[in-house]
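As you look at this complex, bear in mind that one protein chain is not there, while each of the others sits in place.
Now for chain A:
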Amino acid sequence: MAGDSPKKIFKKGIWDDNPIFKQVVGICSALAVTNLMLNSLIMGLGLIFVTAFSELTVSIIRKFTPKHIRMMVQVLIISVYVIIVDIFLKAYYPEMSKALGPYVGLIITNCIIMGRCEGYAQNNPPLNSFLDGIASGLGYTIILLAISFIRELFGFGTIFGYRVLGDWWTNWTIMVMPPAAFFILGVIVWWARSRTTEEEKEGGAIN
């Protein structure tokens, strides 16, 4: 296990075991913050930071942590990093903190972090765990950006706040509302899975 190469870790995090369309975790925030691309990007960066450092910390202390209280320890570590992100945004990016509102604090409820801490960091050396956190976070961020690209383009006619569709464009209200994220996410999961069915049949990933 210790021999996981960075390339393998990233391939797993971004495609083979992508948190969103393979493991289907972290869906709530994928639906909530994807109305604007900038929100998605900041959310993604926040999650990458929290996942990577939580995994690193969990992995460093994994040998001393009594097994039956490991969940408590993980939750504690995750919440510490989430609070750090929250404080950091409030102090240095107040606009962003306002835009994301309660979602920053809710990073802690993102199943990806706990899932990776429990499933990977608990049994792997610190550096690998750290990379795994970045990879999983990247996989999550890419999907969020894909969803928000479609939603912001059709819902506001803009991309990252820049107007790309002219005045003739009528905004699709449905794209701004949460249901749109459901439809787009569904299509993305469908597309991704249809491309990987054969690998799964050969006895691959989780199901």
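By our rule, contacts are C-beta pairs under 8 Å (C-beta built on N, C-alpha and C of every residue); 3 or more make two chains touch, one makes a residue touch a chain; residues count from 1.
One rule holds for everything that comes next: contacts and distances are computed from a predicted model.
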Hidden chain of the complex, named as in its UniProt record, picked from "Beta-ketoacyl-[acyl-carrier-protein] synthase III", "Sodium-translocating NADH-quinone reductase subunit C", "Nucleoside ABC transporter membrane protein" or "Pyruvate formate-lyase": "Sodium-translocating NADH-quinone reductase subunit C"
Residue in contact with the excluded chain [from A:P6, A:P94 or A:G161]: A:P94
Touching residue (missing chain; options A:C28, A:L45, A:I69 or A:L127): A:I69
Residues from chain A at the interface with the omitted partner, ascending: 35-36, 61, 64-69, 72-73, 76-77, 80, 83-84, 87-88, 90-92, 94, 98, 155-156, 171, 173, 176-177
